[in-house]
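Excluded from the complex is one protein chain; the other protein chains are retained at their positions.
Each chain carries a letter (A and B) given by its place in the written order, and its residues are counted from 1.
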Amino acid sequence: MIGDYTYDQFFSILAMQGFAGLVLFSVFVLMALGLAIIFGQMGVINMAHGEFMILGAYVTWGTGLFVTNFAPALFPIYFFVAMALAFCASFTLGVFVEWAMIRHLYKRPLDTLLATWGLSLILQQTYRSVFGAREVGVTLPDWMMGSLPLTDIIEVPINGLFVMALTTLIAIAVALLMYKSRWGKQVRAVTQNRIMAGAVGINTKMVDRMTFGLGCGIAGVAGSAFTMIGSTGPTAGQLYIVDTFLVVVFGGAGSLIGTIASAFAISQAQSTMEFFLSGSMAKVLTLLTVVGILMLRPQGLFTLKIRR
Amino acid sequence: MSSTTSAAPRTFFGKDAIAFIVLAALILVVFPVALDIFRLNLVGKYLTYAFVAVGLVLCWGFGGILSLGQGIFFGLGGYCMAMFLKLEASSPENTAIQSTPGIPDFMDWNQVTELPWWWVPFNSFPLALIAILLVPTAFAYVIGAAMFKRRVGGVYFAIITQAVAAILTILIVGQQGYTGGINGMTDLRTLLGWDIRTDSAKLILYFVNAVLLLGVILIALFVKSSKFGRLLIAMRDKEDRVRFSGYDVANFKIFVFCLAAAFSAIGGAMFALQVGFMSPSFVGIVPSIEMVIFCAVGGRLSIFGAVYGALLVNYAKTTFSESFPELWLFAMGGLFIAVVMAFPNGLAGIWKSHVEPLLPRLMKRLRPPAIVSAPTKAPAE
Partner (left out) sequence: MTDAPANGPYTLNRRKLLAAMATIPALGMLGGSRAFAQDTSTAAVNTTGLAVTDTDVTVGILHSVTGTMAISETGSVQAEILAIEQINAAGGVLGRQIKYIQEDGASDWPTFAEKAKKLLVQDKVASVMGCWTSASRKAVLPVFEQYNGMLYYPTFYEGLEESPNVIYTGQEATQQILAGIDWVVDTKGAKSFYLLGSDYIWPRTSNKIARKHIEMKGLKVVGEEYYPLEHTQFNSVINKIKLTKPDVIYAIVVGGSNVAFYKQLKAAGIDLTKEAPLLLTISVTEDEILGIGGENMVGAYAAMKYFQSIENDNNKAFVDAFKARWGDGIVIGDVTQAAYLGPWLWKAAVEKAGSFDVDKVREASPGIELATAPEGYVKVHDNHHLWSKLRIGHARLDGQYDVVYETADLMEPDPFPEGYQ
């Protein structure tokens, strides 16, 4: 016996909490990846990140409605189409926003923070005017909603597995894109030394625009995936912002590895503490620990050497 | 902008003196005469945000430190005041129906049977006043020392202050037995036996608030025109050069951040007094960012602009949401973007570049009072 639990139960707790922590980890990575790319590239926190996610969620909802009404046979697999569409929608909006707004503000990162906040307000109200103030329910194919029973206590939620798989896939894709492709080389060159990159013939403006679009597009996919675990409403994007920002800042600027490491640390801390403490206190303690560590090591876990 | 600010402090103080008199006349004479007590109380509320905005001008406009957590200090100041008022409203006679009379009602609802030790000092008005200034300033010092000593700034600092604001909100909401939770502290009635809910009390509080604000503005003007103010601007523009000149940059930043926190705290305390309650919704992220926009609209480099910004944005918010609630967020979002993209120096910038050149000509024809009413748009009844 350990505490009130038998060994069997204790083992199950470990397994289930471990899995819950992994799911949370995936969720955090998915949320933060887009933001981290943009932050790393431009030194800017996109405050409208949550709203880009919700755009993806609404696209998923719309696709679901469309498929239910016009092509019910495709319903079981509509989610993949929806995710692709979500990426396209958020990517397009991201590119547009970069063109209309962000590119004028590269020299003033703090102002970008404020401008994107303004954008988030406008997007929220747009969603409210278009889709109504109420939350919309996204219907998922049945196969995505069940669980796989392993023992009588341990059950593995399929949507958790799905989020984990998706996160792995996207993380690998982004890593390949950033570190193996020609375009990724350009992005890293611009990040490290914008002027020199321009001098050697890289179209830095285009790189910026595509990076911002990519970051937003990933946010859209994340939003699409989160219809499985969360709500879709005009202000739902706000639910994620604090966590997301903290993950990125804790990880360190411009470092994808850092983002992943910090997402891991925060998610494990939170899910472990949630089990032993009450929910609210766990959240506060996690956040406090993160801020405490940031005070000791403000540059985050990992940092890139950047020439300014 | 910055070059004019720092290059000619003497002539600037002359202009500042005029601006100060104009503002004083506006909030001490024009508003009280022109507005009924309901609208005046609203203006009083807006002016409490002006405290925050003035603080932000110092630390953001001059110091280059953008804090997205000014709500923390506004809230802490407000809570300190509210705790005192709540204790006074919870006298054993008033709370006789509770299972433990003499403690605030929300404690009783949450089975707290004894006043927590950290509430006890708030039985005393002088101690509460000290706490209003001390607690937020000390908090700012801790944050500032940890961050600035390690040369954290810019976006990082903004995000971390924002996270602190989020934590504090969750903490206050979660500990409802001690803080009133999400409801906040409501139903604050008297200050040392004086009923703060009556119209006459509201009027007096308005003037107290106005005078305090003018005092804070004087302090801010003094800081700006002092050597410290010029150092601050130098630091914002080329931090390394100031550091290499032998100044301890971190200490200056900490000082200005603490000063801004103290200003915000006074605003928060006056808010609690005038509005009669305090809630965690002032501590969070959204109000903190809104407070930045007050400052940005007014002009981040202009102490007076910040006051007008706070008045204008809040007035717009009230009228807009009265007539077109759905459009309010569009307007607010648009305002954020417009200010940042088109008018980075806000109203004050527009004033300087467009109106001021015309002034000498106008001056010849008109006497100053006509100009007084020009930037303000007195709310019509």
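Here, contacts are C-beta pairs under 8 Å (C-beta built on N, C-alpha and C of every residue); 3 or more make two chains touch, one makes a residue touch a chain.
As the structure is a computational prediction, the values presented were derived from the model and not from experiment.
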item: Chains shown that the absent chain touches, full complex; value: A, B
item: Which residue of A:Gln41, A:Thr167 or A:Ser271 touches the chain not shown here; value: A:Ser271
item: Options B:Phe51, B:Trp328 or B:Trp351, residue touching the unrepresented chain; value: B:Trp328
item: Candidates B:Ile27, B:Leu40, B:Leu87 or B:Leu205 - the one touching the absent chain; value: B:Leu40
item: Absent-chain contact - pick from A:Gln125, A:Thr167 or A:Gln186; value: A:Gln125
item: Residues of chain B (touch criterion as defined above) contacting the omitted chain; value: 32-33, 35-38, 40, 42, 45, 97, 99, 106, 109-111, 170, 173-174, 176, 181-184, 186-189, 197, 199, 203, 275-277, 279, 281-282, 318, 321-322, 325-326, 328-329
item: Chain not shown, touching residues in chain A; value: 5, 9, 12-13, 16-17, 19-20, 23-24, 27, 125, 128, 132-139, 145-147, 149, 153, 155, 157-160, 228-236, 238-240, 270-271, 274-275, 278-280, 282-283
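What we mean here is this: only the chains that are shown with their structure count from here on.
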item: Geometric centre distance via CA averages, chain B-chain A, whole Å; value: 34
item: Footprint of chain B on chain A - complex, ascending; value: 39, 43-45, 101, 104-105, 108-115, 117-125, 128-129, 241-242, 245-246, 249, 253, 280-281, 283-284, 287-288, 290-291, 294-296, 298-299
item: Chain A-touching residues of chain B, taken from the complex the two chains share; value: 60, 66, 68, 143, 146-147, 150-152, 154-156, 158-160, 162-164, 166-167, 170-171, 173-174, 285, 289, 292-293, 296, 326-327, 329-330, 332-337, 339-341, 344
